[in-house]
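Apart from one protein chain that is not included, each protein chain of the complex appears where it belongs.
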Amino acid sequence: MAMLKTILGNLLRPSRTRAPADMPVVPPTYRGALTHDAGRCTACGTCAFVCAPKAIHFTQDPGISVSWHFFIGQCSFCGLCEQNCPTRAIHLRADVPGSTNSAGGDGLRLESVIHLQPCTRCGAAHVPLPAATMDALWAAGADEAERGYCPDCRRWAASARLRTAFTPDGAVAEGGRHDR
Amino acid sequence: MTADTMTADIMTANTAAGTAERACPRLTEALRAIPGVRSVDVRNGALWADAPLLDVEAMAAAMAALGIRLGTVTAIPHPDSAESTVIYHYIDEHRIINVKTCTRNGALASLAPRVRAASWAEREIRDLFAVEFPGHPNPVPLIRPEGIDTATLREAMCRPATVARKPSSPLASPPAPPPARS
Amino acid sequence: MPYSFPLGPYHPALEEPFKVKVQCKGEVIESATVEVGFSYRGIELLAQKRNWVEVITLIERVCGICSNTHAMTFCLAAETIAGIELPKRAAHIRTIIAELERLHSHLLWAGVGAEDIGFHSLFMEVFTLRERVMDTLEAISGNRVNYGMNCIGGVLRDIPDPAAHLPALDALAKGLGEVVIPTFTQNPTALARTRGVGRLSREQAVEWAVVGPVARASGLDIDVRKDQPYLSYADLGFESVVRPEGDVQARVVVRALEMMESVRLIREALLSLPPGPLRATQGLPEIPAGEATIRTEAPRGEAFYYVASEGGASPARVKIRTPSFVNIPAIEPMVMGQPLADLSIIQASVDPCISCTDR
Partner (left out) sequence: MNAVWSYLVAIAVWPGLLFAAPLGWLELWFMRKLVARLQGRQGPPFFQPFFDVMKLLGKETVIPRGVSRGIFLALPLVSVAAVTAALAIVPLPGNPVPSLPGDVVLLLYLMEVPVLCEVLAGYVSRSIYGQVAAMREAILSLAYNLPFLVAIIAMAQVAGSFQMRALQEVPYGLVHLLAAVTFLLALPARMKLNPFSIANAEHEIIADSHIEYSGPPLALFKLSHAIEVVLLTELFAVVFIPATPWPLVNLVVYLVAGILVLGGVTLLATTTARLRLTQAFRFYWVWGGLASAITMAATLVR
């Protein structure tokens, strides 16, 4: 009798069928397609490392740019790239539908170009820090010239400063030019 | 599993033998009594019995007497020979009892005539790693189609994995095609 | 005249490719063989060729329904090897997802079971309920299946507002208590198709070493959540559901009552979600050499994992023994002597998951 009551109740209620037009409410946590912010990416390679189906890969134009590539047909929407990205450059956006690939290999392919800059000290091509990060790091008093350094030169500069602090008499050894 | 790690296991087994005694004396005693069992110890919350020359049928009889069911059987092929490590995983509802042994000439006596639960596990191992289980009542392929050779996975599983340990920046190395998966 | 009747590998009663081949005389089944392996994927091999982060994504795809169980059990094994203690909040969240997944799996099963006895209206009601579970899982994890909640050392996603999911649980308990359970246990036609059908005695259950709801419906009180409590089950208090009859009806009832217990567990876990970190470790996992065997109670029964590490970048061996792998062979004694018409509901009553079996 439970069934009879239920189905007669259904007759009075509106139908539960969803037409394509009435899309269900997408929760904010929904894992849609990827978006990549080239301005935040440091090309560290973590996203490609954690991506099990290898939907993400990098190509580079040596000395000029690094490109981040994404193909939705291989993506499993696990969200590990977003979770593991140290600079939060990747987001799985709820407002971008996830299922847009086809067997033919077409579908969403993203390419995002990260332009390299020559280091102002050693000349090595590197990914510059995001502008906001630079402003925060070199806010007051720091050496403005370090803004254009590559990570290795920044490390060298920091260690040089540290050494200066320990040996204030100024006997800073020259060199420290890392090989790259 | 290489021979080195197996010896290492045996060494830990000898030092940790006392803990097994304390955890479940009756079970440890029964395990020790199975012909071929060299040592019993507790590791990672489970009982591990090491028995390279295990008498498989005696183990089945002992476990049946204790009323412990067989969970499954794991085989780990050895890369340098045709032998495989075989682990019998018994489950007594409160803990897992693992009996580790090794194939002899690529074969081990079948448990299936006595233990129903071993039938599919042994058929699968035979399909994947070419471990023979003489005495199996129904030695037909389980997961490979008829006509395809045994040892579907053996070679591939023995091949060492080429997996990066850490993420690497594309800038750190000259551009190379992504490594092909084996 | 005896004839052989193949159910599968492609058949409307089976959602996945496996085959029950029966020999019949009249309408009565005289012998049966179960064949699997139509879609073997070699995940155990692939797991050795992936790093410890990728493996979780891979293992999660062992099964489409109990994906979380597999990822979670693998993570538990890796955590055991590395000696990582799971934060309390992470354990609670894992428990919530595991029980939601059980609800989702059992409801899916109840729907398929209803279809197999030709009860289409019940199927519709059950799947409407299942939709609520899926919505809840999506709201928590962002995905309807393959939730990607687990990482070695904890969970990746938080449940910031536990109370928001309580209305869905209320609706579920109402739907189960007022429609699904009464229909399965009182509707005369549903009873006619399930009572006394596909009997597996306690002795047979022991002999075939079945696990999970199939074992509990045959009077074997085995449940990993009770026997060897993991995650938060010891804190939340767990009651296993056991029926002695061993027929399809008992399996239905066991699953139905388990769903009620799951609803209770989820509610309590949500209400008592402890504060604290989500992960015990930061960054990418480092797993030392070692080996561990872990079992958890998947919706279909006990899932067993053996994970070995040699301290490398990837696992040295991952052995997956899914509950279906031991439950599916037991279809053979169940269908023996039964009418052909009951073959589909009997094979469905063990909730065979071929994705798990052909991992």
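When the chains are written out, they are named A, B and C in that same order, and each has its own residue count from 1.
Note that a residue touches a chain if its C-beta (ideal position, glycine included) is under 8 Å from a C-beta of that chain, and two chains touch if they have at least 3 such contacts.
All figures in this text were calculated on a predicted structure; none of them were measured in a lab.
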Report, in label order, the displayed chains that the undisplayed chain touches.
A, C
With the missing chain put back, one of C:36, C:100, C:151 or C:190 would touch it. Which one?
C:190
May I ask which residue of C:42, C:64, C:312 or C:339 touches the chain that does not appear here?
C:339
Touching the absent chain when the full complex is considered, from C:16, C:60, C:101 or C:116
C:116
Provide the residue numbers of subunit A that touch the chain removed from this figure.
3-4, 7-8, 10-11, 13, 15-17, 19
Absent-chain interface as seen on subunit C, which is shown
3-6, 11-13, 27, 114-122, 124-125, 128, 187, 189-190, 192-193, 339-344
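Here is the rule we use: only the chains that are shown with their structure count from here on.
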For subunit B versus subunit C, what separation do you get between their C-alpha means, in angstrom?
25
Determine the centre-to-centre distance between subunit A and subunit B, using the mean Cα coordinates as centres, and give it in whole Å.
41
Could you check subunit B for residues that touch two or more other chains and list them?
164, 166-167
Going through subunit A residue by residue, note those that touch at least 2 other chains and give them in order.
49-50
Residue ranges of subunit B touching subunit C (in the complex, touch as defined):
1-2, 5, 8, 43-46, 69-72, 74, 76, 87, 89, 91, 93-96, 98, 115-117, 119-121, 127, 141-145, 152-153, 156-157, 161-167, 181-182
Quick one: which bits of subunit C touch subunit A in the complex? Just the residue numbers, please.
50-51, 53-55, 57-58, 60-61, 121-122, 125, 128, 135, 138-143, 146, 148, 151, 156-157, 178-179, 182-183, 186-187, 284
If we count contacts the way the header does, which residues on subunit B are in touch with subunit A in the complex?
164, 166-172, 174-175, 178
